[in-house]
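Data first, discussion second: the structure below is written as structure tokens.
Of the protein chains in this complex, one is absent; all others appear in place.
Order of writing sets the chain letters: A, B and C. Residues in each chain are counted from 1.
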Amino acid sequence: MAAGPMKMRASLGAGFTDVRVLMTHPMETGLRKDADGKIVPQHFIQNLTVKMNGKTVIDAQISQAVSRNPVFSFRLKGGAKGDKIEVSWLDNHGESAAIEAAVA
Amino acid sequence: MNPLRRTLIAALAFAIARPLAALAAWNKEAFSAKTPGDALKGLGIGNATPSKDLQIEAPEIAENGAVVPIEIASAIAGTSALIVMIEKNPFPLTARFDFKEGALPFVKLNVKMGETSDVRVLAEAGGKYFTATQEIKVTIGGCGG
Amino acid sequence: MRRTALALALLAPAVWADPTPQDIQRIMQRDFHPRGQATMERVVQDGVQRVCTETHDRPPPDLAKALEADQMKTIVYPEGSLMGDWRRGEAIAQGGRGLTWNDKPGDPAGGSCYNCHELSPRELSHGTIGPSLRRFGSARGSSSEVQRYVYGKVYNAKAYNVCSQMPRLGASGTLTSAQIKDLVALLLDPASPVNE
Partner (left out) sequence: MRLIAFAAALFASCAASAQDVGKEIQRYRQMVAEGSPAELFELPGEELWKKPQGPKNVSLERCDLGEGPGVLKGAYAHLPRYFKDADRVMDLESRLLYCMSTLQGRSRDEATARVFGSAERPSEFELLSIYIAGESRGVRIEPGMSQPKEKATYELGRALYFHRVGAWDFSCASCHGDEGKRIRMQELPVLYKPQYARPVIASWPAYRVSTSQVITLQWRMNDCYRQMRTPEPTFGSETTVALIHFLTVTARGEPYHGPGNKR
């Protein structure tokens, strides 16, 4: 399951918006062998973007050393109920996925 | 010009040919580096000053190297990027987060650790670099059967 | 094991009226299936398992003594020194494989020692079900009597404490005689990290 589902929760914290996002991704290091002893090719997310109301607020580059099915928490300044948060990723195979949620 | 910007521009040029990768820069040189020193070189970082305002919240002992939670927060004014490096991993550079206007310099993520290692965090603020480390011991959990 | 059977006949009605270990055994024979090296004989309780189940691991002292004497007879001591190589012993103590349905029969097994015991101070990840064995040798020396005790205890822990939670690592065919000697060295060799 490469580009499987994503989940996100954006909630108001103490003066900031707390964003927690889950992604389905194997994050293969290229060092692991499968049950038949064959090397599983590298397959991992390289880029992450967090947008708030359409404006990019965080750009990230990550490596294969981020755990499988990545979980990230971020904090955005201010924020109000209903603000739109969007998180997207792009992996080394050119696959991508995105999720959008309103601040609750 | 620092290597990061050079890569960024290269990626931008590439993006014209491949719309899918639009705006996505991934610093191949730094992420392919096999030592922390080479990774810093790839990121264009020369000097970094130890700072207590750069906080790492992580367990000192992780029961499983496949998932090690790390929380990083910078109280250094003007922090625009946080970098995570696991010194003893085959490829130490693990993540770089660039925070624009509207984001706080905070992140929590789960990383893989091949063995007990120092985890080094760097913060960029106003063109200067700050650093902090924490050792995380990786142990064996469960019955091993 | 006639002694065991007799004692069981006396004990059975008093404890666990419903369901009995015999009932459980029948149900397990119906609900389990053999897989790999894990064959169905393994759900048939022997005297030790039966008595310990019946008595919640607290058998009457006389019965315990009798069963321990029976178990002592299973221990086969090899000729010559009982001290192997502590380095190999450390690897055996770390390993947790062996005798499960997905272990390949014939592959060397581990002793699972660290699962329950503290041994070398360098291994932080150790269990606490059994007592700490740190400095086991420095406290007791490595005389032939101590070697014989450690060898026997690893070979068949039930010979010393009949309802011990420790597996009968030699008697069950988990570890070879050479492996048990390596564990004796891990505990008793003055050069072993256990005795740091």
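A few comments on the model shown:
Keep in mind that, in the parts below, contacts are C-beta pairs under 8 Å (C-beta built on N, C-alpha and C of every residue); 3 or more make two chains touch, one makes a residue touch a chain.
This is a predicted model, so every value here is computed, not measured.
Shown chains touched by the hidden chain across the complete assembly: A, B, C.
Taking the complete complex into account, A:N69 is the one of A:N53, A:N69 or A:S96 that touches the chain left out. Contact with the chain that does not appear here is found for just one residue of A:P5, A:P41, A:G78 or A:G94, A:P5.
Against the chain not shown here, subunit A presents residues 1, 4-7, 20, 22-24, 26, 67-69, 71, 73.
Those residues of subunit B that touch the chain absent from the view are 37, 40-41, 46-48, 50, 57-64, 66-69, 71, 108, 110, 118, 131, 133-135, 137, 139-145. Mapped onto subunit C, the interface with the missing chain covers residues 16, 18-19, 21, 23-25, 27-28, 30-35, 38-40, 42-43, 45, 48-49, 52-53, 56, 99-102, 114-116, 121, 124-129, 158, 165, 167-168, 172-174.
The rule is short, and it goes like this: only the chains that are shown with their structure count from here on.
A straight line joining the Cα centres of subunit A and subunit B is 15 Å long.
Spacing of subunit B relative to subunit C, judged by their CA centroids, is 47 angstrom.
Contacts with at least two other chains are made by no residue of subunit C. Looking at subunit B, one finds that none of its residues touch two or more other chains. Listed in rising order, the residues of subunit A touching subunit B in the complex are 16, 27, 29, 31, 46-47, 49-50, 52, 55-68, 70-78, 90, 94, 96. Of all residues in subunit B, only 18, 20-21, 23-27, 31, 66-68, 71, 86, 89-91, 93-104, 106-113 touch subunit A in the complex they form.
Residues 61, 63, 137, 139-141, 143-145 of subunit B are the ones touching subunit C in the complex.
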